[in-house]
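Encoded as structure tokens, the structure appears first; notes follow it.
Complex shown without one protein chain; remaining protein chains in place.
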Amino acid sequence: MNKFIRFIVKLSAIITFGALFFIIGYILLKGIPNIRPDLFQFKYTTSNVSLFPAMITTLMLVALALLIATPIGVFTGFYLVEYAKKGNKLVEIIRMATETLSGIPSIVYGLFGMLFFVIKLGFQYSLISGTLTAAIMVLPLIIRSTEEALLSVDDGLREASFGLGAGKLRTIFLVVLPVAMPGILSGVILSIGRIVGETAALMFTLGTATKIPNSLLSSGRTLSLHMYLLSTEGMHVNESFATGVILLVIILIINGLANYLGNKLTKGR
Amino acid sequence: MKTKSFEKFMEIIFLISASMSIVAIILICLFIFAGGIPFISEYGLSNFLFGTIWKPSNNPASYGILPMILGSLYVTVGAIILGVPIGIMTATYLAKFCNKKLYKILKPCINLMAGIPSIIYGFFALTVLVPIIRNIFGGTGMNIITASILLGIMILPTIIGMSEASIRAVPGSYYEGSMALGASHERTIVSVMLPAAKSGILSSVILGIGRAIGETMAVILVAGNQARMPAGLTKGVRTLTTNIVIEMAYAADTHREALIATAVVLFVFILIINGLFMVVKRRGLN
């Protein structure tokens, strides 16, 4: 019986990690040989199938979305942890809202973005529509990680700062924030991963144009969208694999960074 | 005095930021529901939910989404059957069987697994799973089984992450108590630790269901996407999510409203699942 349990448990772990390593290995193996200089041409054409515009668009979208979501998310964390009193009704409602937000499927975000930003506000399929949709999507992630990071900061530090006659803002920005920074950053970095990997929410907001957007109001496509469109067309399997490699490498770096920062936070306690 | 009013000002800024999530959720509900409900009331709720034929191009058009509801249901159940046992057992392995050194490598792998974009999973399934399934069962290889396996893999990190945390949260005294009675490590884990962690494990499964129902881009590549009543495990299906993506690009007028109404149904499912999740979690805390 003991042996059987042990066997089942180990087998499950082998299946899980086997699947993960197989997926990563397979994409890398099939993709790396297909990475050719043509893919990094400045302009996309049907003959070079360049993924360079998609890379730049991804970068723009990530930067803009974080520019909006990070302050809002971090400030929300400040409010929830440093200002709100226990049992405050508003806090309960905000918690419920963020929890609900984090469960909403991307396609619903996509439709909402289309109905609100694209149609109602008249932004069309554009960088700005995609950015705002992505910003709302990652908000719960940033709020959650900020909250956790702030809660992990020793109350003694806050007391010491107040005890010296410092006000709340000074205490938060000079004492609490530096200690909580790794945790907040790892949340922000995971948000980058979420945006980079997103497809469904961007298809009907950012659109699918193949060029680099030249203004907030023009359309583009991210790497994930690019990969999706290539794989549904069915004509560019090799390029899909190559795009997959680029995506995977980005995600590997992002996760590595988040993991490193996460460890730093636990050590700093 | 100047700093005092600045303090107050910033507190208000923080409060406004904190209200943004509420504003977002209200806007999302408003636009999705307002976009879909007029259609539902015009077409008839039961016609819409229980209609078995989805043919927007017919005259008159027919918008029954039962095929898609069942499609979502089948692939989700399939994913749960495959993913839940493996997920819980892997969580058990990570929490109780694996040594610290290995854990330090494996834990970030679970996070990585959660971070891999859906499109990569989908593309992998398209290029690896679909041919295998085609060879075994014939047909196109794009069917309920393929989609279930894919989703089963995709919900693993959700289930593992939360289950592991809740297994770890079981007080050590339970373990010692059982061991002191002469039970083995394995027996203690299966008959004491896992039952004690059940509310956390259950929440992880609920979250996994949410993830599976909501998944779109990966499923679209391997499920076949035929808008008809599911005809068997080895036949293609269309889910609620894929229905929206596939037709939204060219839909207009009533057809578009019907798709938004599909999102309403999906959204309600997700809200129910979220509600369940919060209830289970809260009960677990008490």
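For reference, chains read A and B in written order, and residue numbers begin at 1 within each chain.
The working rule: a contact is a pair of C-beta atoms (placed from the backbone, for glycine too) under 8 Å apart; a residue touches a chain by one contact, two chains touch by 3 or more.
The working rule: contacts and distances are computed from a predicted model.
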Complex member absent from the view - protein name from UniProt, among "Prokaryotic ubiquitin-like protein Pup", "Phosphate ABC transporter ATP-binding protein", "aminomethyltransferase" or "Hydrogenase nickel incorporation protein HypB": "Phosphate ABC transporter ATP-binding protein"
In the full complex, displayed partners of the excluded chain: A
Residue touching the undisplayed chain, where the options are A:68, A:119, A:179 or A:252: A:179
Residue of A:15, A:68 or A:157 in touch with the missing chain, whole complex considered: A:157
Residue ranges of chain A at the interface with the undisplayed chain: 85-86, 154, 156-167, 170, 174-175, 178-179, 268
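Keep in mind that, in the parts below, only the chains that are shown with their structure count from here on.
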Centroid spacing, where centroids are CA-atom means, of chain A and chain B in whole angstrom: 18
Chain B to chain A touching residues, read off their complex: 3, 6-7, 10-11, 13-15, 17-22, 24-25, 27-28, 31-32, 35, 85-90, 92-94, 97-98, 106, 108-109, 111-113, 115-124, 126-128, 153, 156, 160, 184-187, 189-190, 207, 210, 213-217, 220-221, 241, 244-245, 248, 260, 263, 266-267, 270-271, 273-274, 277-278
Touching residues (chain side chain A, partner chain B) in the complex: 1-2, 5-6, 8-13, 15-17, 19-20, 23-24, 26-27, 30, 71-73, 75-76, 78-80, 83-84, 90, 93-94, 96-101, 103-109, 111-112, 114-116, 120, 136, 139-140, 143, 167-169, 190, 193-194, 196-200, 203-204, 224, 227-228, 231-232, 237, 240-241, 244, 247-248, 251-252, 254-256, 258-259
